[in-house]
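A single protein chain has been omitted from the complex, and every remaining protein chain is retained in its original position.
Moving on to subunit A:
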Amino acid sequence: MPNFHRKLERSAIGFVLAIVGVSAIGGFVEIAPLFTIHETVEQAPDMRVYTPLEVAGRNIYIREGCYACHSQMIRTLRDEVERYGPFSLAVESQYDHPMLWGSKRTGPDLARVGGKYSDAWQVAHLINPRDVVPQSVMPRYAWLKRNGLKTDDLGLHLAAQRRVGVPYTDDMIANAGADAYGQANPDSPYASGVTARYGEATNVRAFDGSAGRLTEMDALVAYLQVLGRLTDAAQKTAAAQE
């Protein structure tokens, strides 16, 4: 071996090719099959896409770095299932570009936080977490309620997601801005379009507590309230196991 290597280390190009070849194998073997083996992601015909308001909320969640302290991946361990709910399935994040599984729980897992608390609790907690949970160390996000939500380019956001494989229809893309407004304004004429396009089960509420002006708080709470509720595949899997 030393003789072979002595030759190899006399050639810069040879060495470069050797490094690329040797290092490429691992990733190729582990990643490529994930796209081709069908069992990797379960089937969930009821799985719906995020509404434009939820997309905007998800982008705020990313922007504020929430993923640094909150995971969205319940592992197949007894204590996690008892604490957070049925373990996460791959299909539940199949429209998540990028995924937000997280790597650290300074705060609790949020994979199934949707519907666990009221909108009012979420808003109060985001404005000052210590008003609701005195021992919390979470930052305050009071400005979310002050900031208006930008909706004029949500159609472009949905279109970009369609390009990477999320099944948004032309109808959804064309009405993205109106749907965002309608979802947080149940009494407005735009509200019916949201349920028509995204299903009857979609939350249509004044998430931040006040109808009318659309805020970043509306979007983030709408997103938090849909976490774990895009499909009931995980609940079905859990029931089947029992």
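Basically, a residue touches a chain if its C-beta (ideal position, glycine included) is under 8 Å from a C-beta of that chain, and two chains touch if they have at least 3 such contacts; residues count from 1.
Definition applied: contacts and distances are computed from a predicted model.
Note on the omitted subunit: UniProt lists it as "cytochrome-c oxidase", one of the names in "ABC transporter permease", "Thiosulfate oxidation carrier complex protein SoxZ", "ABC-type transport system, substrate-binding protein" or "cytochrome-c oxidase". Per the touch definition above, the residue from A:V133, A:A201 or A:A239 contacting the chain not shown is A:V133.
Although one chain is not drawn, the whole complex shows that of A:L53, A:M73 or A:A191 it is A:M73 that touches it.
Of the residues in subunit A, those that touch the hidden partner chain are 1-2, 5-6, 9-10, 12-13, 15-16, 19-20, 22-27, 29-31, 34-35, 37, 39-41, 59, 62-69, 71, 73, 75-77, 79-80, 82-83, 87-109, 129-130, 133, 135-143, 153, 156-157, 160-161, 163-166.
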